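Have a look at the structure that comes next, please.
Here the complex is missing one protein chain, while the rest keep their positions.
Naming follows writing order (A and B), and every chain is counted from residue 1.
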Amino acid sequence: MANYLEFKGIGKSYPGVQALRDVSFRVDEGKIVALLGENGAGKSTLLKILSGDTAPDEGVIIINGQEQSFASPYQAIVEGISVIYQERQLVPSMNVIENIHSGDLPANGLGFLKREETRKNAKEIIDKFGLPIDPYELVGRLSVAYQQMVEIMKAYRRNSRIIAFDEPTAPLTDAEIAILFRLIRQLKDEGKLILYVSHRLAEIFRITDEIVVLKDGRMVKTMQTVQTNEAELIQAMVGRDIGDTYSRLSRNDKFGDVLLEVNNLTTDVVSDVSFRLHKGEIIGFAGLVGAGRTEVVRAIFGADPVRSGEIRLDGERVSFKTPRGAIERGVALCPEDRKEQGLVLFRNITDNICLPVLGKLKKRLFLDKKKSEDLAEDAVKRYSIRTPTLDKLVVELSGGNQQKIILGRWTSKLIDTRILILDEPTKGIDVGTKAEVYQMVCDFAKAGIGVIFISSELTEVINIADTIIVMHNGHITGVVKREEATEENVLALAMLD
Amino acid sequence: MKKLLSIITALTMAFALAACAGGGGAGEPAQSTAPPASSTPSAEPPAGGGESGSAPPDGSPLHVGYWDDPVDHSARRTYDVVFYTFFSGSFVDSFYAALQKCEAKMNIKIDYITANSDPEKFINSLELLSNRDGILLDHDINTEKRTWDVMQDLGVPWIAFVTPFMDGESASHNRWPTIIMDGKVVGRQAVSWLCENYQDYWGDIDTSKLGMINLTMSTAGMFNDRGAGARDAWMEYFPDNLYIEGDTAGQQFTTETAYNMISAYVSSNPDVEYWFINTIMMLFPVGCARAVETLGIDDKVLITCEESVTAIEEWGSGYRGAWVAAVGIAEELYAAPGASGIVALIDGRATPETLWEDAKSDAYGFDYAVYPLETEVITYDNYEEYFESIDRKYFA
Partner (left out) sequence: MRAFAKSKGMTLLLVTVIVFVSFWSANPNYVSWDNLRGIMYSMSLTGTITCGMACLMMSGAIDLASGAEGMMGGVIIAYLLRGGLAWPVALIIALLCGCCFGLINAFFSNVLNFMPFIATIAMSSVYQGIAGAVTTNRPIMITNQAFWALGNANIWIFPLPFVIMIALLLIYGALISSTKFGRQMLYCGGNRMAARLAGLNCKKITTIMFVNNGAIAVLGGSVLASRMHNGSMSAVIGAEMDGMTAAIIGGVSFLGGGSSGMAALFIGILMLNCFKNGLLIIKLDAYWQIVANGGLLIIALIVDFIREKRRLAALLRSALR
């Protein structure tokens, strides 16, 4: 009876977001199955459920006909599941042999190690995979690629039946990828069940047998790799009903002068980035995770150092050493990680909204309470922030309301924001609030603010931005105007090398 | 509203702190508010008048303020004296116990207040003592200036007890009557004793083979005077012999430090056959004794110390080794002159400038007295008798 892994009706939701909905598919023995989907489609969530890190709200995992549920990651491992994440779960100060054994070393009755046996175990596995690794080498000294292979050998030694990879090729060179794939094929030949999560189409075609496409938390299609092509996959990943959300938006159609000019910006992560932002224009930055979009805006904002290139504000060359400088010139950044970098979670709404303008709210030695509250109330009304009082701690609000507070902070009456940079503003927000946020952004544009909008949701970027700049691997691969943009051509640019 | 509340809270806290600091401490307001008994303000003994006690036999002022002051203390009311200290702990407790023994003869009632090493409390509670008859003050040098200012304004007779008040600039002039153990004197006493009595232990030896190790703590300020005194004495008796200054600065002040140092010094100077070891602090000689035992030279070393607490314990347990001597200090030696001195000041028969006239010395600037404690070197043969004799001398 062959091994198989089946996901049946898996559903999982987080506050405000349905991450997975009724996902069902099957992985058979000796097959490499790709899990494909754009950002936010639900791939990571599914892996978390598989590894035992979290439990599904609905549905079950079935292994070889038996339903399984895991109380902890360790239990999943015991059941024969190994998930190889991007962060290493190794001990850098110990050698390869010991890391492969992950603490489960053969010992005699008194507890003394059986060294020869231990060494043989490890050597067997290393040789089986034909890897040029010295068993006594400290794992910390190995390159990332080989560390990953140690993780694979660790999984192998545990006799894991199911091995899942989460974006394994991100830090690897081509040569290393070749070795990795050879390893994976060997695992397949041994009858392991392999789940390969990625959004790199080229690799998927190289190594996988079947493809499962997730979109918006649902499983939309499965097909045999050989029977499909790139275009079909992209279509499956992104094709969707746009609905009325975007058509109802009231947009700005008049642009003003050039507000921001970026020429040949190069930092540690991005290279040679150039673009222009006009008053009232919305520029959308599209691309896959890791393309470098956040790094570009961080450099503009003064949060990261610039290696070369120039930034001009109103024609005047500027260089912000710290965000403070940028804020004073009217540049505002709403970071991707709301909770950690955007809000002061344990203060109330008023405090959070008034944060950048506290200086202006002083009355002699104290803070002018009335003024601050007025400011906050104004923001709450304007943006329909749903809260009974201004005193509520922001940590208690929903993601959508939290985002509105951040937006409200930068656009309150006392502040003169001229460039608003939004990094993944609708992450973790429900559809209804998203629509509100979209309208807010368009309103800002109407008021003459230049907006830079980073998003990994293609639909969003295409429909909100006036100009779409697509990035990949740290450089710009294309610029598309709104009228000409389609999800397919933008996605193609996003995957372009 | 919140703003108002927070201001009120802050003010309340400030008041509370001020109130606590002012009224705290173990003290109670003194019962007696009557001015001191009538007395002549001059330092000269009254010519038959004033006190109902008789004048000293030869009429000299030299006995004023000393224990054997022949004045009749019982002919007046009981003075209310406070022993006011910065520190607390077992040493201070023993001083107090000794002071209490003096109450009977001196007709005083001694109270004990400590600030428990809290500078603010020390200064603030000091100001509340203005209605006492007299103060025996053991202060902390870190707050000396403030303490001095308070005492000058307080208007109560007082004596500096155990810690002297030195003037600011040269720190060599004592500026108030003081009872302290003069480290230099004591250090000198300890080593001189060794230099004069070693033959009792070794017979006549070839003194060219004699060396000295002096364990000091140069970071300890005046405490280190003991080491200086010890060195001076050695230099007088054996100027040409090996002298090692074992400065323990930067190390822990424990027995182990002494052990390591002695071990290193002795083993690196094998041509020295006989050793004197002086230690200024009571934990050191323990380490020294152990070290010389391990090195097997117990019979060729003489150890002494300027403190006797640990010596007495070792000797009491039967130890008879290289650690032969220590400077015997009984708290009574401080307490007796303290009690008699403060009585003289309260009586008015002495002023701060004239108290213990013959105890002024060049070493301390010659303006105010530094009472010479009658310390003696004790050994394991005579230490019990020494303490008994002190008791007999003062309190029999």
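The rule is simple: a residue touches a chain if its C-beta (ideal position, glycine included) is under 8 Å from a C-beta of that chain, and two chains touch if they have at least 3 such contacts.
Nothing here was measured: the structure is a model prediction, and the numbers come from that model.
Shown chains touched by the missing chain in the whole complex: A, B. Touching the chain that is not shown, out of A:107, A:178, A:395 or A:479: A:107 (per the contact rule at the top). Within the set B:66, B:234, B:265 or B:383, the residue that contacts the chain not displayed is B:265. The chain not shown here is touched by just one of A:171, A:191, A:256 or A:305, and that residue is A:171.
Among A:98, A:281 or A:351, only A:98 touches the chain that is left out of the view. Along chain B, the points of touch with the absent chain fall at residues 89-91, 218, 244, 247-250, 252-256, 259-261, 263-270, 283, 286-287, 290-291, 293-295, 309-310, 313-314, 317-318. With the whole complex as reference, residues 73-74, 77-78, 86-94, 98, 102-105, 107, 110-113, 115, 138-142, 144, 147, 171 of chain A touch the missing chain.
In this section, only the chains that are shown with their structure count from here on.
In terms of their C-alpha centroids, the spacing between chain A and chain B amounts to 74 Å.
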